[in-house]
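Only one protein chain is missing from this complex, and each of the others stays in its spot.
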């Protein structure tokens, strides 16, 4: 059948019912995966144990698994936190992850992309992210993971954004589709992306390997984000974002004996900070620019010879974003030049605006509406955050294929990134069912009459 | 005789006595000149009536008078205030100054340089300035010029720094030397310089005509400056100074509809102002930099597309001055560049550091010590002000000749530049005597035995 | 009849047809008014000749006219430009406006509020503004007012926003309703407001006299604003705006002798300007803040003792506006305090957010849809500008009555406020017809059966 036929076809109620039933049967396994991952949070590009777990499970299900260099190109990433990655590698080895694998993934990246190949036909891809946040998890008994014994084992690292749940859903959908493999055709692809937090370039690195070039439908997912258990959003959009690190290099001077020989990087940074926050508004789109970190100088008696600034930009439109980014460069270099200070600007993160597909959104909505535990379906919302799944969606849209970003509502114990964040695990089952049904519909093997 | 002989020779007491007697006889004329000038103050490069008066008096005394283009080169000036000059020209014509002369001086400049040629021998030059200040003179009876009827006839213009007295002394010395012409050899030169206030370039313009290139001894003078009647300072030194006008050109934008298209000259100027005042101290010399004037923008709803800044620099040493000036340019251009704003910097005034001559200073001191009304003589002091007589002194020093800047103390009614400034006219007589004696000594015709 | 009955009643086609016919018959008069006003532009609170013309015409039509102090309270205005007003008064006298009336209006204000009283019943009010802009009108023949001979007679003043047309429409509606007076009941009120530009407080001053307290329906109007001839917008909304003038008072000091005694108002202003432009974005509403004017200091050698800043704020929501205004005060006072400088902040203009009435909007839409020359009707749009008609709309809404701001589309020769702005005079006739029909419907005398 032609790809365009399936998306427009009415969804088969039996298929939805089957997915719901299957997912309920797998609930225990899905929750077990989630809790295991929750106890072992790993930072962006340091998801060693996570990737090994995914590889092991999908291998067992008969999927074709790419890992490391075959799944991503590390040259395409913006930046990473070497210290956190090294600590994560050390922990992974101690926890029994194969040391050679850890070495390989530390060199090549931690992405896992696995295919369930079911014959000729379209490719449906799911993108889930796997990284945690540099947060120390709450330990009091009011916090469910603490009470139930699956609190993070690592001080300073925590799955505080639900990516543990995303991986569990991804594995769940793979299990359910693998079980029904004979009734499917085409390919179901599971993209486990490292380093979503900070938009460090995980999506760019996988895209650079061509791994979405042959995808016909792509669904990226997120739990929660303000929507309660029982709600689904078929198309979520995000702000355009870029993150920069500026390093300013001046010259030290003894401020009593020869202050005139100094080149004051601290004053250049202060001037730039004020200038950056004073970027004129854009008539066609709200934006926010923030100098979130400033470090400069070592001693009271010495002209500060260095400064470091971390700068984030978030904008409603690509035009507003690009305008701000151009101004950021202009202001930093101008402020440096005013103070005789060299400025080096490195992009350490970023995610573009993206188009999504209305018709795929309608399929998600129609499917969700048939799931018993989903009582509210929204079509289109804008999230006030960045998300580099947009890199995949853009690549998909460039090729005339279809992609959407789906929110799976979930009651939260506290906001995303908080130390007492926790989501409602019932969403894992519902989400797995819904995504399995959508994939089942798109990949359904036609019964020849 | 050799020039070097005369300066070292002991001063002849008779010569001093004669100068004192002569100057007392001329007191009435000198004071009349001063009061006439005081009533008719004229701004820098607008000294039309003043120049005409000087020309007339010195012609009558038999001096060779250069005026306008033969006394200065207008291309060498930094800047001038066209509006004040035009008003001054209009007044001069109404007061009967020859209209052709006013036209000529408005084109060529208002300097007057006159020589009393007495035969072979050295050239002794006196430099006096002639411009007034944009101040409205006090009118109450406690102010002597008001009480005695010679208050400024021009609202907004006033001789508030004693330059009227300087011209009167210059004319007085010329009169006394002309009277004793037969006993002299060599040349006495009188340099009446326009536009000392603001260091607009009067000294540069006269120097550019080569009019100090053949001078052997140069004495610049000033009344008051904190020293009372009866005191003399043989060598005064000044701060190095520069004045700049910066014009910033950005782009206007409607701040609601398209603020992103603006280039904000006001923010560039604000950034620059803070940067300019934050120039790091210099280890080898105090300085002061000041943004004295800032103008920017026209409407609340429009991004300010223009700004104007007037900036002054004063420094104890040439090194500190040059450091600050380099930073001024760097900061202005950097701030402009940070805001996408074009910056044009024009130097509108300036005066360098200068060396003076110890031996000529000793001659002045020795002579002053013999004047009955002078009871205190100082050798060397530093004035916290700029003064472009340093341009002459530098040119003199470059050629290995001798120059000093002499202060003639005078009791003041109020500080320099104040609207109720007034000096003690007795200083005119004392100053005339002292300078006449010094010139008489240097130009004394040797009686061949 | 009850007021609420009339608004919901279907509009009578005959009434619309009659208004269209009547307005076409009055076209010559309406255009004549407009061109006469265009030639005689008058600034905010200086609309002397304009007010006199309105008074004369409405008197002749039998309306009850309030003018000056009975129409507005000058104590409620924010600010005005005395220089432009004085020049306007002088011109008005020369053009034959009664000198006593000019004196009265200069004291009491130039508002005119006139009632066409037709019996018991509701009050329908129209608000038009009458002031011009400080723009010199284009004089080339491509500019229709120049070609047709009704270009502004005043250099530097121009009706560049269409308020001449607003007054002509107001007089037109009054004429048409007066003609059909016998078929009406209730009151038609015509509010001619001074000083809309800059939101100087004209609307506040009229509201302060209680003149909208008894109004049941209020319609404010504007021509153009981006909508072409043939379009109507039933409900236009505006940005919230405030305008401030800050005066900073420091202390002068000689920057060489005693710079430490200065209190630098220029640096305080520069600090404040950077801070004001760096106000953090608001999560619930775009805004723009602009320091449009900065003046400070007089001389290079003196610490600037004063500064003046004109600051404008425009915001999408009242919350964002109020947040920005609070920050403006905080930043100005903080910057002043950092530099030991006194800060005085005066509000010189402002207009709040306003609610409008959906049902009255529907009546306008329904009526407009029946006018032959109107081919497109929009319900609700947001204008990126401030407009103090919101003061009236707020007062109306507070009392549970109904108000809307109606845009009458008009092809423009150039943008609003441009020196070659001109609108399509056909809109005057269409607008008059539409407003007359709406008023006719609301005030229609019931035929007792």
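For reference, chains read A, B and C in written order, and residue numbers begin at 1 within each chain.
Keep this in mind: a contact is a pair of C-beta atoms (placed from the backbone, for glycine too) under 8 Å apart; a residue touches a chain by one contact, two chains touch by 3 or more.
In this text, all values refer to a predicted model and were calculated from it rather than measured experimentally.
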Full-complex contact with the absent chain, from C:262, C:312 or C:431: C:262
Of A:56, A:107 or A:295, the residue in touch with the unshown chain: A:295
Chain not shown: contacting residue from B:78, B:150, B:192 or B:287: B:287
Residue of A:274, A:331, A:345 or A:360 in touch with the missing chain, whole complex considered: A:274
Touching residues on subunit B - with respect to the absent chain: 274-275, 277-278, 280-281, 283, 286-288, 384
Residues of subunit A (touch criterion as defined above) contacting the omitted chain: 239, 243, 255-257, 259, 264, 266-267, 269-271, 273-274, 277, 288, 290-304, 307, 310-312, 314, 384-385
Contact footprint on subunit C, counting only the chain that is left out: 253, 255-260, 262, 264, 267, 271-272, 274-275, 278, 280-283, 303, 320, 323, 330-340
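By definition in this document, only the chains that are shown with their structure count from here on.
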Chain separated most widely from subunit B, comparing mean CA positions: A
Cα-centroid distance, subunit B relative to subunit C, in whole angstrom: 56
Distance between the centres, which are taken as Cα means, of subunit C and subunit A, whole angstrom: 50
Whole-Å gap separating subunit A and subunit B, where each centre is the average of the chain's CA atoms: 72
Sequence positions of subunit C contacting 2 or more other chains: 274, 277, 288, 384
